[in-house]
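Below you'll find the structure, written out as structure tokens, and then a few comments.
All protein chains of the complex are present and in place, except for one that has been dropped.
Presenting subunit A:
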Amino acid sequence: MLISLAWSSLCSRKKSVILTFISLLISISVLISVEHIRQQAKTSFNRTISGADLIVGGPSGQLNLLLYSVFHMGDPTSNIDYQSYEMLKNDQQVAWAIPISLGDSHRGFRVLGTNGDYFTHYQFGDKKSLEFTAGKPFAGMFDTVIGADVTKNLGYQVGDKIIVAHGIGHTSFSHHDHSPFVISGILKPTGTPVDKTVHVTLPAIEAIHLPPSQLAKILDGEEESVQPDSVTAVILGLKTKFATFKLQRDVNNYQADRLMAILPGVALAELWQMMGTVESVLRVISVLVLLSSLFGLSTMLLASMNERKGEIAVLRTLGAGPSVIFALVLLEALMFVLIAIASAISLVSGALALFSDELAAHYGLFLSANLLSWETLQIAVIIALASIVTSAIPAFDAYKSALQSRLSG
């Protein structure tokens, strides 16, 4: 009965209630999104690569190397010699080495040149290996393996022929029309940048950059495959973790080529340290916005108290004690806030579901649209408690009004 009364009371003040509701909805949505993106981004980034001990690339910053080699963000600054890759691969401490070569695109998706080791040794999440939905790894030079999102967006099947272009734009001027790449395999979804990647062989990457006449010869089978002369980076797995720092030092001091080795874990930690400040600022801002909205709610209720004096007196004559009146105002505020929280959660879920592809494509963020986590529940409880505290002010006002109300004939 009290709930129905509180609800009717809210409905009777539609205009101010709706305006306050919108302000609260926006601020709760902001808070929830910031928290959600913060957590999801961290897990999504951290699960992108696992099992790798070192990443070796051309000298630049360790963040830069991590971003382009693992997250396929930004452009590689310099390549390393193919001989360096072979040197690393043959090192006694190295268990496996995955060469990667970046810089080309296929209809907006990054193209990554590699070899069969990629599919056996690359690990993500909780040391999970890549799996195929259909097809198999490279057999021939122009075989292509595509990620789950590439298939989803472009509708490719195993056996389809595609064109790979130079550059990373959606439309590139120098289409390599003569290169008939054939899809040999499709990977299962991983929730990492792998899903958005078109994998080809290293010789194929070299081949598409050859002059057309030479390329034609290769296609006609007149010339044997090309030997790649450089790669962008190498991902290394070591036989024993203890060798990591020694090998890193050796690589950094390597004389025949300019190399830099980074530890993915350390680089990720540096990334989060950098993001940490931004995170805290975002959090503080969203909490402040929420607070101002809650005070807005409290103001709205307080402003209505004057016109509700009569109503309170009626309830008093019916036998409602001042504490019931107090509870009634709190209940109103709480219902209001709970509805706002529920709406904000559905709003943010909807927005995430709608824009998750965009976020993944442009920022490498793989966000789940499912907000119903323990953290969201905690936020909801905190918001509800904060709303009780702020609306205690108008509730107390109503309480006093109830104490003072008189019947007048």
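Operating definition for what follows: a contact is a pair of C-beta atoms (placed from the backbone, for glycine too) under 8 Å apart; a residue touches a chain by one contact, two chains touch by 3 or more; residues count from 1.
Please note the rule applied: contacts and distances are computed from a predicted model.
Participant: Which listed name, "L-lactate dehydrogenase complex protein LldF", "Cytochrome c oxidase subunit 1", "Lipoprotein-releasing system ATP-binding protein LolD" or "ATP synthase subunit b", is the one UniProt assigns to the chain that has been left out?
Facilitator: Options "L-lactate dehydrogenase complex protein LldF", "Cytochrome c oxidase subunit 1", "Lipoprotein-releasing system ATP-binding protein LolD" or "ATP synthase subunit b" considered; the missing chain's recorded name is "Lipoprotein-releasing system ATP-binding protein LolD".
Participant: Specify the residue from the set A:Leu315, A:Ala340, A:Ala360 or A:Ile383 that touches the hidden chain.
Facilitator: Here the residue in touch with the unshown chain is A:Leu315.
Participant: Touching the missing chain, which residues of subunit A?
Facilitator: Residues in contact with the chain left out: 1, 4-5, 8-9, 11-12, 310-311, 313-324, 405-409.
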